[in-house]
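First the structure, which I've put down as structure tokens, then a few questions once you've had a look.
All protein chains but one are shown in place.
Chain IDs A, B and C follow the sequence of writing; residue 1 opens each chain.
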Amino acid sequence: MATVIPLAEAVANLVHDGDSVALEGFTHLIPYAAGHEIIRQGRRDLTLIRMTPDLIYDQLVGMGCARRLVFSWGGNPGVGSLHRFRDAVQNHWPAPLEVEEHSHAGIANAYAAGASGLPFAVLRGYRGTDLPAHTATVKPITCPFTGEELTAVPAINPDVAIVHAQRADRHGNVQLWGITGVQKEAVLAARRSLVTVEEVVDELEPHPGAVTLPGWVITHVSEAPGGSHPSYSAGYSVRDNDFYQAWDAIARDRESFLAWMDEHVLTGEAARP
Amino acid sequence: MATVIPLAEAVANLVHDGDSVALEGFTHLIPYAAGHEIIRQGRRDLTLIRMTPDLIYDQLVGMGCARRLVFSWGGNPGVGSLHRFRDAVQNHWPAPLEVEEHSHAGIANAYAAGASGLPFAVLRGYRGTDLPAHTATVKPITCPFTGEELTAVPAINPDVAIVHAQRADRHGNVQLWGITGVQKEAVLAARRSLVTVEEVVDELEPHPGAVTLPGWVITHVSEAPGGSHPSYSAGYSVRDNDFYQAWDAIARDRESFLAWMDEHVLTGEAARP
Amino acid sequence: MSAPSPQSYTADEMMTVAAARRLRGGSCFVGIGLPSLAANLARRTHAPDLVLIYESGTIGAKPDLPPLSIGDGVLAETADSVVSVPEIFNYWLQPGRIDVGFLGAAQIDRYANINTTVIGPYDDPKVRLPGAGGAPEIAASCGEVTVIVRQSPRAFVDRVDFVTSVGFGSGPGDRERLGLRGRGPRTVITDLGILEPDPVTCELVLTHLHPGVTLERARAATGWELAAAPGLRETEPPADHELAALRALTGGHRS
Partner (left out) sequence: MSAPSPQSYTADEMMTVAAARRLRGGSCFVGIGLPSLAANLARRTHAPDLVLIYESGTIGAKPDLPPLSIGDGVLAETADSVVSVPEIFNYWLQPGRIDVGFLGAAQIDRYANINTTVIGPYDDPKVRLPGAGGAPEIAASCGEVTVIVRQSPRAFVDRVDFVTSVGFGSGPGDRERLGLRGRGPRTVITDLGILEPDPVTCELVLTHLHPGVTLERARAATGWELAAAPGLRETEPPADHELAALRALTGGHRS
């Protein structure tokens, strides 16, 4: 059974230097509060895994937490570039960043294989592209029945998966709805997991479209109201599109980025326990 | 878009002699009304695909509709044997029945591969059992990353999939909930599909746990209230466990079986259009 | 608490109670029939937090009465989560997340291999049985497996006619060689006693006799030369509260 504990404690328990960490949430339910806590705790040498790095990994990369990034689309959705990600790849600032690059279909299947206890997944993907030449974790595989050649990717099994959800009960059973992305797969594929939630409730009422993760597959649950901002939690908040647009200017420059992080993550409201 | 037409017409359009046909529904939502219509239309030489043949395939096999059965568990759940299935396999009555036998995990993955446009699925299954020696569609496959040997099964892509659901709207969008089994996979894997429903409604209200199949992936929808009896449709009916127990005696004997089918399927209430 | 006299409970009741006692919590992938009854009994007695998982996709089902089928409505209505059948096998069973798999058998052999497919030759069967269902992968992937089956020479055979689900194959090392992740059958519970695999040879040996059952009777009901474990013991008879809970589950009738 998951234990419900404060966020700072959960992150300290679960995330260690050098770990592979997947913070998932496809546009919706991105676990910003947990990401900020990782930054505050000064983790280093992380392998960060995420389909869409989004601003949260721009922040983690820019703060020097990451050694390696596994991803499939590294932009600011609808806005443009992730400048901290680009600065790390192009200029090795604040540190060199190894990248392992996939397509969405590839990472989604790699998580699904991880959740399924399989060493690899098969898909129709990557063929003819230049990705396999640069990504060692993409290989051909032949159908034993038809002889057709397809593509295999190895399972992703992160040391830690962190996702955000609408609510949990006191036993750590978690409920999320709306765009549910690859969160179930990430949690089930991981060795340890943390779910931050908008609220802990006495009873989880059924909800259309809801995915329930039983507490016995989760390590910790932490209450983090508003913890997906500037992403959103359907039923609790809306996406702060203005912030996504404002981030472009904040992150374009190293100094303004560091100043923003200092004010809003390291020493601001969010930093108070 | 699916067209909403009467059941007899839908079955006549979609199911032809020699077709491979999957009637799915895992204990819940078994499409009995459609199966009975196939019997009334006198189809022959069908390849019947179903994880749990249940009474519906006992009836189709006993009435001589099938040439071949692809399945993973051929019993009367909680009761015992399917006597018509056993009589066909052991005594070739009313006709010889080829069987292609899998595990649940194997067929479920084969449908998922079929729904995914892949020629095969990979699973940890069958290894060490005597199934691969008798089922040609089970082969080893090696992980290109770890070298581990796993098992492959070829995709199932039936000519026709038939499932029962709670409701549809007039555009043929279908909604089902409760135990949803492998129905989505069967419909998406099939070349043609029929969904029978408890009722056609003006609007599909959201429902917890509901799976929605958009009308554009379905060929026909037919109204068949009570069409899952003696199985059930959550929210509309309960499983007729007494009938499942009574079937044991009805089906044990060829004559009593034929008399029952004649009275209840060929000439009874159900036979009236 | 007085122990009931042997005639105050049936052999099947002893078997079901003994099986239920093996479930101490965690999660259990439940086959239909006797396994379902025993798992529900465990949840109603000493293991209220036991998570019941059925192959129909219901996770955390809490039925008031054991269902007739693995897909009865009560399982979905009382479950924490209901998932598709591909998902229950791929995301839940296959990775080894489930602690105990609970299986029945038509035949079981000295290496705890299970047959639920055919008696006699596959292509010309004497008895065509239902087949594999979820069992091969339950036997492969659960942390461990408990088998519940009535003991008779027809059921307890030297070598099963058909290996539907692997116990220990031909003996030590076979599970590892086959890449099966779970530890395999740790307990076989019958109406006569309890068998467990010998830690060295993997052969099933008798570790418990139910009250009133003799070693000779257990041997006569076994199709191989059944060995008794060094510490052969008598099973604790069903306690009153166990019997009461079991009879509540079976509708007051002795099973």
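The criterion applied here is as follows: contacts are C-beta pairs under 8 Å (C-beta built on N, C-alpha and C of every residue); 3 or more make two chains touch, one makes a residue touch a chain.
Remember, predicted model here, so these are calculated numbers, not experimental data.
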Displayed chains contacted by the hidden chain, counting the whole assembly: A, B
Residue, one of A:Val89, A:Val200, A:Ala246 or A:Leu266, that touches the chain absent here: A:Val89
Sole residue of A:Gly35, A:Gly74, A:Pro144 or A:Pro158 that reaches the chain not shown, by the stated touch rule: A:Gly74
Option touching the unshown chain, where A:Ala112, A:Ala152 or A:Met261 are the choices: A:Ala112
Options A:Thr47, A:Ser103, A:Asn173 or A:Thr196, residue touching the unrepresented chain: A:Ser103
Residues of chain A (touch criterion as defined above) contacting the omitted chain: 26-28, 51-52, 71-75, 77-79, 81-82, 85-86, 89-90, 101-105, 108-109, 111-112, 123-131, 134, 148-150, 178-182, 184-185, 209, 232, 234, 238-239, 241, 244
Chain B, residues in touch with the chain not shown (by the definition above): 1, 112, 115-118, 173, 184-185, 188, 211-214, 216-217
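The criterion applied here is as follows: only the chains that are shown with their structure count from here on.
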Distance in touch steps, counted as few as possible, from chain A out to chain C: 1
Chain centre separation (chain B, chain C; CA means) in Å: 28
Multi-chain contact sites of chain A, meaning residues that touch two or more partners: 117-118
Interface hub residues of chain C, defined as touching at least two other chains: 90, 94, 141, 181
